[in-house]
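Following: one structure in structure tokens, then a few remarks.
The complex is shown incomplete by one protein chain, all other protein chains being positioned as in the whole.
And now, chain A:
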Amino acid sequence: MTDQAAPPTTDRPVIALRGIGKVFPGVIANADVDFDLRAGEIHALLGENGAGKSTLMNILTGIYRPDSGQILMDGAAKTFASPVEAIAAGIGMVHQHFKLVRAFSVAENVHLGWKDTPRLASKSVLEARTRALAERYGLAVRPEARIDELSAGEQQRVEILRVLARQARVLILDEPTAVLTPAEARTLFTALRAFKAAGNSVIFISHKLDEVLEISDRVTVLRGGRKVVTEPTANCTTTKLAQLMVGREMVLGGLREAMKPRTEPGRVVLALQKVSATDDRGRAGLIDADLPVRAGEILGIAGVAGNGQRELSEILTGIRKPTSGKVLIEGVPVDNPSPDIFIEVGVGHIPEDRIKSGIAPALSISDNAVLRAYAEPPIAQGVLFKPGAADKLAQQIADDAEVTIPSLSTPMRNLSGGNQQRLVARREMRIAKLAIIAAYPSRGLDVGAISTLLHYLIDLRNSGVAVVLISEELSELFDVTDRIAVMFKGRVMGLYETKDADLETIGLLMGGQTKATSASEAA
């Protein structure tokens, strides 16, 4: 781990925030925050959803103006009126949701809105410049590729290259690993270390504690808009950081204890028999999958994202139709699977990509909250839809999810990602009479919310509901599942009792290998 040369850290801050305060109507987003960023350090900014991390960085990069306080850069007071001014001063931010033009090439995106872009540049000139930049900063990108064709990790590299090309000395990354596979995350970390070694600085916003411990030199923890502490990472442990973040005794304990012991395996409520399905691009997404899902147990699906999990969750909820094989509900094959059949029998679904398929961001919170209940009384009465009853249920779901909402008619998109997730999770649990398929439900949530969510899933399990938990966090799977299946390249590689499984076996299977022999499947 500590094979790196000592970073050239100096004590002089590149950026110093002094007493930053920002109030939105009804919310104190930041109060009296001090923050120092030194040259040659990776500084993690840690906090729960709504702790004020993003607001603070938006103030630093000129998206918001602070109500109070001061920004010092190299000791001199600065105000940035827009991100353009911030980047001109050498501060660049890569947002969680990429801001790239999807129909443009990588080279075009890198050169967009940049004063150094040659006025009359041909495609080949732009691509050559991009290639040179990519080499210089050690970020592998394909200059001629369209953004559309790129994976999340590649898109992120383009974003980072854009910022670095503009000679940023300070790189701000908002939840950079949320969209990455573990391998991509490692590539990112290597690039960050190289950037740091050149005397530059990184602000790394995250709620993944192990990552923070791995990559950062110092950590600043925010809670409720205020700074709790800044500490050298070397003095921190996961437990300590988690306690600082949530301000209470932790957290992910007590999960195993909450699970009622099983006497005998529950009946199979959902089952796949030799099911294959294509992905969105028409390639084999799921291959000959056999999977029984039992009542009263949590079945974990381990695997690196993109190995067929999306197709599996969509098959289990009727959204995607299999190309071959059988899907059974309570032992009965479903002839022509469609979402309404699964909703009818009580299968809830927390989808992988909430914004794309779980909600309508432009519609109201109320409309979104009743998505599973709009067709039944009291909200529906014959052909009628009763907005009053819808509001009542929406309020109840929001209360249960512990989400405070400005008004039920506010568009869903105005809520933070974490709050959208909580509302969707509660909405789906409400209808999960038979089963719930939860795809990466803890993505984007903080430790406190993850704990609450996992306890909900355990409660459902204890009451006899079948739970399928798709996750990349092996620790999470080992904490709460009864059985674990591993997915690799569209295949279900094995199904284990969690108590008999060990991390090494599962980890190898995730890479397509078995413990004894190297995989015979690799062909």
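Here is the rule we go by: a contact is a pair of C-beta atoms (placed from the backbone, for glycine too) under 8 Å apart; a residue touches a chain by one contact, two chains touch by 3 or more; residues count from 1.
Note that contacts and distances are computed from a predicted model.
**Q** From the list "Phenylacetate-CoA oxygenase", "Aspartate carbamoyltransferase", "Simple sugar transport system permease protein" or "Cation:proton antiporter", give the UniProt name belonging to the chain omitted from this structure.
**A** Choosing among "Phenylacetate-CoA oxygenase", "Aspartate carbamoyltransferase", "Simple sugar transport system permease protein" or "Cation:proton antiporter", the correct UniProt name is "Simple sugar transport system permease protein".
**Q** Among A:Ser68, A:Ser124, A:Thr190 or A:Ser338, which residue is in contact with the omitted chain in the full complex?
**A** Of these options, the touching residue for the absent chain is A:Ser338.
**Q** If I consider the whole complex, including the chain that's not displayed, which of A:Gly69, A:Pro387 or A:Gly464 touches that chain?
**A** Of the candidates A:Gly69, A:Pro387 or A:Gly464, A:Pro387 is in touch with the missing chain.
**Q** Using the definition of touch stated at the top, determine which of A:Ile15, A:Val106, A:Val275 or A:Ile359 touches the missing chain.
**A** With A:Ile15, A:Val106, A:Val275 or A:Ile359 as choices, the missing chain is touched by A:Ile359.
**Q** Quickly run down the residues of chain A that touch the omitted chain.
**A** 65, 76-82, 85, 89, 317-319, 338-340, 342-343, 349, 351, 356-363, 367, 371-372, 374-375, 380, 383-387, 411
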